[in-house]
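What you see is the complex with one protein chain gone and the rest in place.
On to chain A.
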Amino acid sequence: MTCVVLVLLSCSKNRGEIQSFAFVKPEHFPNTTYDFSKNEITEEGFLLGRKLFYDPLLSLDGSVACANCHQQGTAFADGQQHPFSIGVDNEVGIRNAPMLTNLAFFKEFFWDGGVTHLDFVPINAIESEIEMKESLSNVVSKLNANAEYLLAFKKAFDVDSISSPYLLKALSQFTLMMVSASSPYDKWLNHSGELTQQEQEGLNLFQSKCATCHTGVLFTNHEYRNIGLDSIYPDKGRALISENPLDDGKFRVPSLRNVALTAPYMHNARFWSLKEVLDHYDTGVLEVENLAPELRNEPQIGIPLSEVEKEAIISFLKTLSDVDFIQDQKFVEYN
């Protein structure tokens, strides 16, 4: 018996080593949306993506890397607030850097869903006046002047000179691998872990009160909702993309994986704790025109919750923190 187990262990260990740079879909997850046939993940591509992610060369003055705003310890979210401007109507708002997890399962990115392919996401960061202030073509020139990068791109993509699609695909390879699926909640789902009584109660409350929007194992229905945070909208959210005034103030229903690690909360970083978020759903929801129908409840608008219920929900949300993920050595800057 011991012998068999040992053999199995060593087998899976070997396999683990070989596959550690292949994308593995967790069994309890839906199908991926990213088309890997156009960008197959390889060890060289992933390592190149990692190098780029941590390299401030991507910014104008060499001071800001992707990792400045997306830190592994907070599931690649960021505690800081970042102003955001789209320039079209000179509208300026504040957007909170979301965590980066399970991106291979999303169809639309950003709080307003304006970007429909993961490859294109970094262009926004690089070219944003407020973020990295650099132009994509200039980044490409800087990379082409760098012997180390020339070699790394050659290894990853067999190209002799660097162009932006390969830069973007390398970054995608790195961020696609950020799969968070081994939290205590996942272990409970897969019958390899327990939840406490309070966490179970929180889960039940969550299922009945929150899961219409924060649906399934990704904790989002991938739709856009106005949850009554504001009555005027310095950042119109989904309406910037859909051009429909009925979408003013709607934002993407965020995934709640690792949410206990990703404060502050909401697109505009309004709340600093989960307790404040739940207080909002309980008593803070404003009755605005575009309010989500799920929150237009009778007799009281929002989601009434007792203090005990809030504590239970928070203890459940904490079971979504994935320590394996935030400590996974493969995402650590060059080591």
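Just so it is clear, contacts are C-beta pairs under 8 Å (C-beta built on N, C-alpha and C of every residue); 3 or more make two chains touch, one makes a residue touch a chain; residues count from 1.
By our rule, contacts and distances are computed from a predicted model.
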item: Missing subunit (named according to UniProt) among the choices "V-type ATP synthase beta chain", "Copper-binding protein MbnP-like domain-containing protein", "Ion-translocating oxidoreductase complex subunit C" or "Proline dehydrogenase"; value: "Copper-binding protein MbnP-like domain-containing protein"
item: Residue among A:S20, A:T42, A:N146 or A:S164 that touches the chain left out of view; value: A:S164
item: Touch criterion as defined above, residue of A:H117, A:K187 or A:H222 at the omitted chain; value: A:H117
item: Chain not shown: contacting residue from A:E27, A:E148 or A:E243; value: A:E243
item: Interface with the undisplayed chain - residues on chain A; value: 35, 38-39, 86-88, 114-120, 123-124, 127, 135-137, 139-140, 157, 163-169, 172, 240-244
